[in-house]
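Some notes on the structure that comes next.
Shown here: the complex without one of its protein chains, the others still in place.
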Amino acid sequence: MEQNIRVAELQKGQQVQGYYLLNDIRRKFSAAGNPYISARIADATGEMDAKLWNYSGPLTEEDSGKVVLLRGEAGEFNGAPQFTIFRVRLAAEGDPYDPRELAPAAPLDPEAAMAEVREILASLEDGDYRSLCETMLSRHEKAFQSIPAAKSVHHAFLSGLLMHTLNMLRAADFLAGLYGEVVCRDLLLAGVFLHDLGKERELARSQLGLVTEYTVSGKLLGHLYMGAREVSETARELGLPEEKSLLLQHLILSHHGEPEYGAAVVPQCAESELLSIIDLMDSRMEIYAEALSGTPAGSFTPKIFALEKQLYRHE
Amino acid sequence: MEQNIRVAELQKGQQVQGYYLLNDIRRKFSAAGNPYISARIADATGEMDAKLWNYSGPLTEEDSGKVVLLRGEAGEFNGAPQFTIFRVRLAAEGDPYDPRELAPAAPLDPEAAMAEVREILASLEDGDYRSLCETMLSRHEKAFQSIPAAKSVHHAFLSGLLMHTLNMLRAADFLAGLYGEVVCRDLLLAGVFLHDLGKERELARSQLGLVTEYTVSGKLLGHLYMGAREVSETARELGLPEEKSLLLQHLILSHHGEPEYGAAVVPQCAESELLSIIDLMDSRMEIYAEALSGTPAGSFTPKIFALEKQLYRHE
Amino acid sequence: MEQNIRVAELQKGQQVQGYYLLNDIRRKFSAAGNPYISARIADATGEMDAKLWNYSGPLTEEDSGKVVLLRGEAGEFNGAPQFTIFRVRLAAEGDPYDPRELAPAAPLDPEAAMAEVREILASLEDGDYRSLCETMLSRHEKAFQSIPAAKSVHHAFLSGLLMHTLNMLRAADFLAGLYGEVVCRDLLLAGVFLHDLGKERELARSQLGLVTEYTVSGKLLGHLYMGAREVSETARELGLPEEKSLLLQHLILSHHGEPEYGAAVVPQCAESELLSIIDLMDSRMEIYAEALSGTPAGSFTPKIFALEKQLYRHE
Amino acid sequence: MEQNIRVAELQKGQQVQGYYLLNDIRRKFSAAGNPYISARIADATGEMDAKLWNYSGPLTEEDSGKVVLLRGEAGEFNGAPQFTIFRVRLAAEGDPYDPRELAPAAPLDPEAAMAEVREILASLEDGDYRSLCETMLSRHEKAFQSIPAAKSVHHAFLSGLLMHTLNMLRAADFLAGLYGEVVCRDLLLAGVFLHDLGKERELARSQLGLVTEYTVSGKLLGHLYMGAREVSETARELGLPEEKSLLLQHLILSHHGEPEYGAAVVPQCAESELLSIIDLMDSRMEIYAEALSGTPAGSFTPKIFALEKQLYRHE
Amino acid sequence: MEQNIRVAELQKGQQVQGYYLLNDIRRKFSAAGNPYISARIADATGEMDAKLWNYSGPLTEEDSGKVVLLRGEAGEFNGAPQFTIFRVRLAAEGDPYDPRELAPAAPLDPEAAMAEVREILASLEDGDYRSLCETMLSRHEKAFQSIPAAKSVHHAFLSGLLMHTLNMLRAADFLAGLYGEVVCRDLLLAGVFLHDLGKERELARSQLGLVTEYTVSGKLLGHLYMGAREVSETARELGLPEEKSLLLQHLILSHHGEPEYGAAVVPQCAESELLSIIDLMDSRMEIYAEALSGTPAGSFTPKIFALEKQLYRHE
Partner (left out) sequence: MEQNIRVAELQKGQQVQGYYLLNDIRRKFSAAGNPYISARIADATGEMDAKLWNYSGPLTEEDSGKVVLLRGEAGEFNGAPQFTIFRVRLAAEGDPYDPRELAPAAPLDPEAAMAEVREILASLEDGDYRSLCETMLSRHEKAFQSIPAAKSVHHAFLSGLLMHTLNMLRAADFLAGLYGEVVCRDLLLAGVFLHDLGKERELARSQLGLVTEYTVSGKLLGHLYMGAREVSETARELGLPEEKSLLLQHLILSHHGEPEYGAAVVPQCAESELLSIIDLMDSRMEIYAEALSGTPAGSFTPKIFALEKQLYRHE
């Protein structure tokens, strides 16, 4: 029996033991009336359907998304891979697994990325914007470094928010120069850094930090409102001039561009307009990157739900 | 020369002296190169075009919407009434005019209406919602009693916000009973009371309290966000449970019903759904009341811009 | 073997005999080539999947929705409840079952509700509107008291139309007072009473009175047109003034508010505007009531198809 | 002084006497306080602005659209033609003017067109559809022959409805052959003949038969509903089978194709689908014909309001 | 064992041998781990699910849509017909099957239809339009005669493009007469003939000529652009005046009517407007014909995806 084989590398007939995520647990009964569990085992490399026959043990739907130690065998059912679990228990504290091997993560070095974000913030010439951003960063440092940017669609992996924000900061830094006549670099970069911080409260996360669901306040209030509200409070604490606080709140509230995409107000200054375009651009490019990565040259992806179209990977 | 004749009662040829609003002042030059002022005189009963010939005096566009003492004569030009101003000066402090005669006002007794609002708030059984509403009322009492609910379209007169809110409270009180199985009266009434308080900061007002324009923060943030944010802060000061604060913010943020009508989030609980419908209903009924009041039975109004249709007044 | 256990109370392993609805009958063949029936048994309390193995008897798809006498046992398949039918026959005339126990019904006393409707109609001061409503009621009394208001979404149970109409009459009665300056109570209440009467011809109903499908004329003409047309004819018989007949037809034709929601014309008088809002409100509140009734406090419903959103049940 | 010169042929400086339409009468006062009338004189060939100075006589706004006998002189003001009226009185009964010279009319011979319509109706093989159409024609003969099909946009001239209907009948006759596999000629032709008959009650007309406004019932009910309702009544009188009456009503109610274009229901059978397309086609072709008739080859019309685009007339 | 029984005539229990299309091949494994093929057998009369158990032979997904010689037995599974294949091989060159019996085809005689198209083109009086059409026809003759007009929805059978184009030519010929005042027959007919020729490059076809997929250039450029571009090049070769070439390109680019339906520009001359309406009409009528052909009189089709509605087949 082999140890901790990655899901993407499991071969039919292979017997393994190791730590995996157990997702989407559902308790069922067979036609013969025997209880079993249908679920999916997963790690950072992929997912596979799994069955645990004749099981009336303690695991329930509520344990979905948790880390387990399991033993079983890779097989196939109806032409699709299927894993049969022989034994399973929840991972205990101190168990020797590496969370980074279980949860998919952004293709970047989080420490280096954080350093680059800090450097960019330190470059803001306006002391008000700079101190507000640095205060917000210090309050949200851990989440900002680690949480996904979404439940699905794009950047739905560990450090997804960091990757998305850093990419946008780089683009914004360049474009603030290109459109320097009409865009204030400090305001734009501050807005980019702050725009999605409300997601920390909007997205509920599993043990390993992946997004499992929206929170109640995430659905009833949304991350635009929650982010802008916190900036308003922090700006007051730090004594920012009202106009600067107002502009930052406006950038956050309007960054989805149009009401039908969730903007609470429409962009009305050059920096909010540009922020909403950079956000759109980075989301789109990441959707392309994720969708095209598994597509052969010269062919199309299946229809991408979020864009309502198929994407083409040219030679 | 008669004194303080109401605008709606001015007769052609009549010479008058009195206090009026001077709106939409524009400085112009005649074909002969002489400076003059084109404006409109107004009071609570109506408006009339006005000219002040050969005038190079101190009044400028900036004085639009202020109270003046003037002398002149009602006439007619191109088939429409026109008032010729002979002399004019800004009203000084202590001048003997009654603001209520100059600005149009809601057809109710503000004191009695305020008493009814207080009575309804006092009837809330939930101490948290009640104390929050009463605290908000005490902080906004003066504005709540006096400001219009809009710049135009409906309730654009003094105490318009009070009239709109009170009507909605009455309807909500009844409907909370009719839909008692699914609606919490205390939450609904609190939401109704609070829903438009953010308008105090959204609408800029003239000397007499009428709305002349949106404020900068009104345009960049909107009254939904500003209202919800203040409720969030006040709820924290008063120590409300998080769920109650969350629900009130949700009711305010969603009261426009759909994103394309300005809702920051869509209504997701029975009280927010009902609040958005009651708000729609009271706005519509007031638009009908204002539009039909000057329309003969058996005929249609001109096309109402906000509703994109003509309205019919039946026998 | 127990008698007539309610579907919601069937326990796994329980053998029962009794009268049930047999819905969605489909004749199939097993992999082994044996004929069987897949269907659902139902009563006023709920539904359960059912199988009738090795059956080549007389029941066909056409018998879906009829009352049967059956004997069988409650079990489970793939984690979901499943009922195995041993014997079944169509209920015959005179069989001792109570239709009210088989079909879900509105939570009200139909007789009392009818009395309240009659009382409200009797209170109309305008003799024309009153006699027209009372004539229409006398012609449609049985259907009005018993039919559902829809095939699904909301009020899709016996006496659903009565419940919907009565709730709207109560709301309209109060709101006619609140907006008395611009709304004629008699016209509004008459319109509310009449607005959905065309549904009698629009909705095809099963033996027990539930809606199984739209009728051909229901799809090709719609209940707005059919209802207005009958009011036009009845008004002529009764000698109503043309203006009153016209207004009633307008209220019916416009009560869906906007063309994209099925309105044949848009509301153009205060009563039709208010009627369309009250209809929307009562439908929405009933959707919330039905959706939230099975939802734990602090959680969301699944996405409600008709509203394209999830609903939240607060504490 | 010349007699009855056509408006399109009036030359600057020419003095004339004759019968004209006097449209859009407005009573005004000059800067000097003298009353005058601003209006437009018109006949079948065109319109021209007109002034009647120092006039306090009996003509009022209500007389707009009536025939007058007038004397005056063609001139010019601000670069545009302007007619100065010297004397004017309403035409009396028996006055020697020819209405066909005053009101624009369809470019066809109404008698011949009516004969062709009758011939087409007589060719219907289905006695039910034929008798219903012939009964409806006999009841509406005069209006059907003479009224415009609209207030503006297309076919807004005398016999416009006849021209529009006849063109559509010709197209439908051919297309019923082309799509004979799926289209019933009798039903399609009957539907075409009946589809716009409700316009007789929807459009208010001037003394000369031009459309001046929508009627109250035209706005509150619409010609689709009024036309279908009358067909329903007539079909019952004549004893038509229910299915045929239903189909005809469906064709009328759906002939605008989509709810946003005013259809009460969407087309659901081949004949209603085809009818709605033929109606669209004939309207569009007439809009092109009217718009391109005054446009030089190789150039574009101004933006056509109804189509939201400019049209091109090629060589 | 019978030979070449048509799919629509296969009886349960019947053993057959013959040539069929094998569509949608998928290789799978049974629960017991044995490889098998799931596919559908088809010919011009219909399709049936098929299984080929314990098969590890050479056929793969790539062979979908090819002609095979097979032997097997018609049966049933879960109430639906299912064919069990015993033996199968790809058809070889020279095998005695008739492609016309395997692929569904338009209900017309292609030779006669081509002759009629040629006759219509020969009737064009304008030598430029005529020579361009005849050149295009000579270059695309084979494809124009044989390819489907679509992958699904309507005219998705052999010679579908020919049938669609010929029907439209007939309608256009008649309507060019009816609207002769504003429509140039030569331009309209040329545009109709050319409008869908770009589909030859847009649609990828199987061995038998049916559409299996869009081509890469079909998705990235579309048949409107590709068709117009080729007309532009051909017109230059033939020396057509620029205006005529421009008009033909415009007719092709705009024939979908509105941008949301794929038009590259909106129709702006009478011929392009009429062409887009005729195209819509012929597509709609064919959808009705295909959908109603299997529907009993007095009933509705299932919801037709392309039209978002059910269609009614009257008596």
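Each chain carries a letter (A, B, C, D and E) given by its place in the written order, and its residues are counted from 1.
The rule is short, and it goes like this: a residue touches a chain if its C-beta (ideal position, glycine included) is under 8 Å from a C-beta of that chain, and two chains touch if they have at least 3 such contacts.
Everything quoted here is computed from the prediction, not taken from an experiment.
Seen in the complete assembly, the chain not on display touches A, B, D, E. Of the options E:K66, E:R229 or E:K309, the residue whose C-beta touches the omitted chain is E:R229. In the complete complex, the hidden chain is touched by one of D:Y55, D:Y97, D:F174 or D:F300, namely D:F300. Across A:E9, A:E141 or A:E243, the single residue that touches the chain missing here is A:E243. Listed residues E:L246, E:A289 or E:I304: the one in touch with the omitted chain is E:L246.
Within subunit A, the residues in touch with the undisplayed chain are 167, 170-171, 174-175, 178-179, 181-184, 187, 243, 247, 266, 268-270, 273-274, 277, 280-281, 284-285, 288-289, 292, 300, 309-315. What subunit D contributes to its contact with the hidden chain is residues 75-79, 298, 300, 310, 312. Within the entire complex, the positions of subunit B that touch the omitted partner chain are 26-31, 33, 216, 219-220.
In the analysis below, only the chains that are shown with their structure count from here on.
Counting hops only between chains that touch, subunit D reaches subunit E in a minimum of 1. The set of chains touching subunit A and also touching subunit D is given as B, C, E. Interface comparison, A-E against B-C: more C-beta pairs in contact at B-C.
Of all residue numbers that take part in the contact between subunit A and subunit B, over half occur on both sides, making this a same-residue interface. Averaged C-alpha coordinates put the centre of subunit C at 44 Å from the centre of subunit E.
Looking at subunit B, residues 247, 268-269, 298, 300, 310, 312 sit in touch with two or more other chains. Taken as a contact graph, the chains fit none of the simple arrangements: neither line, ring, star nor complete graph.
Contacting chain pairs in the structure are A-B, A-C, A-E, B-C, B-D, C-D, C-E, D-E.
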